[in-house]
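One protein chain is absent from this view; the other protein chains keep their places.
Moving on to subunit A:
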Amino acid sequence: MSILLTHPCPSPTPGGGPLPLTNSLILLGEGRTLGQEMRNKRPHSEEAAQTCFWPIRITSKLPDTMVHFTTEEKAAVASLWAKVNVEVVGGESLARLLIVCPWTQRFFDSFGNLYSESAIMGNPKVKVYGRKVLNSFGNAIKHMDDLKGTFADLSELHCDKLHVDPENFRLLGNMILIVLATHFSKEFTPQMQAAWQKLTNAVANALTHKYH
């Protein structure tokens, strides 16, 4: 995403006077400029067309960050992640989701036996898929400053192909936290929980970002 900047500076045009918006060189990204956009979508009034902007060319895309993680939060998340067995925690998190929130089983019809706690916990497809989901969290941890970009493709997949209600992302995030609490009771302080809570919420939001 590019961001439009305006600058309260005097006009650069010789002899002064406003620079029409339709001449603006402000870059919107993907090769488009504000001037082109305004020429394509004519404003309703001349007054609007004459709105003055000092053209500032944005040459680099700014990161799309809605969530800011502090240095301490990133360090806390990374320190616990280093100890996580992705297969065990991922598999158990997904299994708990399927057991505690049974409606989620509808997304996994092809997984075979999901009829009891022991069947779900022992189901090899649940373990494989759980590991896949938790590996994507590992990817999130490497890109905590651009979760929306990191999860853009997965967001489209979950919306367009899998039709998953976004509330389920939050539920799975909470399952991951509970599994981490059972495995790391000493390390899972309130501050550690808060950092991971922020991460799972941010991942859930990033996964929802492309929904329409």
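Basically, a contact is a pair of C-beta atoms (placed from the backbone, for glycine too) under 8 Å apart; a residue touches a chain by one contact, two chains touch by 3 or more; residues count from 1.
The rule is simple: contacts and distances are computed from a predicted model.
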item	value
"Phosphatidate cytidylyltransferase", "Hemoglobin subunit theta-1-like", "Trafficking protein particle complex subunit" or "General transcription factor IIH subunit" - which is the UniProt name of the missing chain	"Hemoglobin subunit theta-1-like"
From A:Val67, A:Val86, A:Val133 or A:Ala181, residue that would touch the chain that is not displayed	A:Ala181
Residue touching the undisplayed chain, where the options are A:Val67, A:Val86, A:Ile99 or A:Ile141	A:Ile99
Chain not shown: contacting residue from A:Val77, A:Ile120 or A:Leu154	A:Ile120
Contact footprint on subunit A, counting only the chain that is left out	95-96, 99-100, 117, 120-121, 174, 177-179, 181-183, 185, 188, 190-191, 193-194, 197
